[in-house]
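Structure first, commentary second.
For this depiction, one protein chain was excluded, whereas all remaining protein chains were kept in their positions.
Right, subunit A next:
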């Protein structure tokens, strides 16, 4: 058995048998995903719902277009009362050729929407009735805008955060506990290179990150959450690995300064939590104030997040990896170098 392989297996066993770590690696981020995913699910604007009395070609056209939703009433007064009570913004009353709209004065935006839509359909019907070809043509097309449904930005955000947390805590706590328990000394006294020890620990973290990715994406894709992956989702794999290395390096830096596991845990939290909030883990960073967006550029998590969003849900290709990958690699090199300078074998 090579040292690298046995050490990897040993560390994997240690990880799997530690219930607290398992909780914070998998269940804790999943809790955020589930809670935010469910709470924010219906935050998108619904179609306007109005009362309807009667039927006719205009109503059929409206129904086919799907722009409005109808609540049917037999009695005109009942429909109007719904508007008066403030339950519905408008009532559409069709009497043969006559289309009558009663709308609530209070909600002008919604009323104007309803009036505009209905008017549009009435005009179109009138034009069709004249048999004249239209003089002006109106063309419209859907544009995919940057605004995402909550689950679409929550999944990449919480995944990046979960990977960051487990890599930072994993490396910082392992380092501090091994130093305190003199496991480091024992390794130093064995004819084994630090590279194989370090790389076996990183391999475990990387495997954990990929598993986190599979589980989080799998759960977010359940119909109840409704995540839709873009075609290039697999580009998230290199990002997960680069992110693991970057945050592992950060954990080594934290672990170099912390003397006890408690101190390491507190320090890791101080580093990771603000970074998570400012990097768009729980809300899209483009909704934050401009200065905050600039500040967040310094965090590797922000770039990992951006990359994840681009490849997982925005359908961008490999070119979207360039900046995040460069930032993560650069961060790993700089922080890893500093961590190796301040690394201590002994307490």
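Quick note on the criterion: a residue touches a chain if its C-beta (ideal position, glycine included) is under 8 Å from a C-beta of that chain, and two chains touch if they have at least 3 such contacts; residues count from 1.
Criterion: contacts and distances are computed from a predicted model.
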item: Complex member absent from the view - protein name from UniProt, among "ABC-2 type transport system ATP-binding protein", "Dihydropteroate synthase", "LPS kinase" or "Aspartyl/glutamyl-tRNA(Asn/Gln) amidotransferase subunit C"; value: "ABC-2 type transport system ATP-binding protein"
item: Given A:61, A:125, A:148 or A:192, the one touching the chain that is not displayed; value: A:192
item: Residue among A:7, A:91 or A:176 touching the omitted chain; value: A:7
item: Sole contact to the chain not displayed, among A:67, A:113 or A:182; value: A:182
item: Residues of subunit A (touch criterion as defined above) contacting the omitted chain; value: 1-3, 5-7, 10-11, 13-14, 17-18, 177, 181-183, 185-192, 346
